[in-house]
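All protein chains of the complex are present and in place, except for one that has been dropped.
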Amino acid sequence: MEVSYQRKVNFYETDAQGVVHHSNYPRYFEEARGFFLENIGFPYHRIREELNIDIVLIELSVKYKHPLFFGDIFNIETKFNVENRYFFYFEYQVVKNSEIVSTGRTRHCCIDRQTRKIVPIPDLLV
Amino acid sequence: MEVSYQRKVNFYETDAQGVVHHSNYPRYFEEARGFFLENIGFPYHRIREELNIDIVLIELSVKYKHPLFFGDIFNIETKFNVENRYFFYFEYQVVKNSEIVSTGRTRHCCIDRQTRKIVPIPDLLV
Amino acid sequence: MEVSYQRKVNFYETDAQGVVHHSNYPRYFEEARGFFLENIGFPYHRIREELNIDIVLIELSVKYKHPLFFGDIFNIETKFNVENRYFFYFEYQVVKNSEIVSTGRTRHCCIDRQTRKIVPIPDLLV
Partner (left out) sequence: MEVSYQRKVNFYETDAQGVVHHSNYPRYFEEARGFFLENIGFPYHRIREELNIDIVLIELSVKYKHPLFFGDIFNIETKFNVENRYFFYFEYQVVKNSEIVSTGRTRHCCIDRQTRKIVPIPDLLV
């Protein structure tokens, strides 16, 4: 399953090189993950509140091929993969005008919000 | 009482106009407030944990006279004022090379971290 | 003329008090201004490139009445006002579930992108 999230570059996301600062891509990915979870009917704030679970990000990688500029409209194509009972990851392609400008991957697990201990991936995500 | 906090502009704080984005000044002010509270012997994380209080920001104003650039070293001169039993404010002067480049003011109150209700300013701040 | 911009709170905009950090409101206002300029047919990146003008923010004020939380959907009602030949301002109301949770105001002028000198407000904005 792949979900596509559309976004426009805000001015405050640019830097003095005139392009989107690299630290915003993890934030774009977070938005795309949120959109993905909404699409499968379980928005993250419901996961937090109803299941008492925080989704924790434990690994992040990004490859930057081409820059994004202020005002650009781009899409993030997001895929979800289960690794095992505890770990899962998302893969992202940032696409502008049909060209892949960046790719990324984030690895996650779930923790109990009170104990902060790792718990199995909730069934609704598997 | 006035406390001076020194800071250097990070690259990620600049925008495509080549200057520090205006939204970073409230963050600089927060750092300066934190430094002020440390200077009077009560860092904010101790206020949060020992007094069970969150300091809430309820008003913010900033005047931008001259820009800050990447690599600039500047100072924030911070003053603290009590308004009444519940409200207080900080005033800031952002100074670069003896010139005031920006001024600001933030108004605050204290709330109980559990009930989220307003509580009187703790004695140690008055 | 008033333009309403809808937005959802991202997780990365929250802080350890569990609410949207106050420094994000100036960023929301910037998005709302951008949306306003698009609505009148002249998006900011075109102003920058075609008129060779940067819109500079010279004053900012915000009043925070009620917090915003992760996942909240809110609107920013934006009004534009000309002060004189050189200065103009925007006024914002942040509205969640028909309640005003925050208000703000930003004052601006236009500068030439090369000389960085102030220039009159372009006709299309007046």
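Which chain is which? They are A, B and C, in the order written, and residues in each are numbered from 1.
Please note the rule applied: contacts are C-beta pairs under 8 Å (C-beta built on N, C-alpha and C of every residue); 3 or more make two chains touch, one makes a residue touch a chain.
Worth saying up front: this structure is predicted, and the values here are computed from it rather than measured.
Student: Based on the whole complex, identify which of A:62, A:95 or A:125 touches the chain you can't see.
Tutor: Considering the complete complex, A:62 is the one touching the chain left out.
Student: Touching residues of chain C against the unshown chain: what are they?
Tutor: Interface with the chain not displayed, on the chain C side: 11-12, 14-16, 18-19, 21, 23, 70.
Student: When the complex is taken as a whole, what residues of chain A touch the one chain not shown?
Tutor: 17, 22-24, 26-27, 30, 54, 56-65
Student: What is the set of chain B residues that contact the non-displayed chain in the whole complex?
Tutor: Residues in contact with the chain left out: 10-12, 27, 30-31, 34, 43-45, 48, 69-71.
Everything that follows uses one rule, which is that only the chains that are shown with their structure count from here on.
Student: From the mean C-alpha coordinate of chain A to that of chain C, what's the distance rounded to whole Å?
Tutor: Averaging C-alpha atoms per chain gives centres 26 Å apart.
Student: Return the distance between the CA-based centres of chain B and chain C, expressed in whole Å.
Tutor: Chain centres of chain B and chain C, defined by C-alpha means, are spaced 22 Å apart.
Student: What whole-number Å value describes the gap between the mean CA coordinates of chain A and chain B?
Tutor: 32
Student: Using the touch rule from the top of the page, what residues of chain A touch 2 or more other chains?
Tutor: Counting only residues that touch two or more other chains, chain A contributes 11-12, 69-70.
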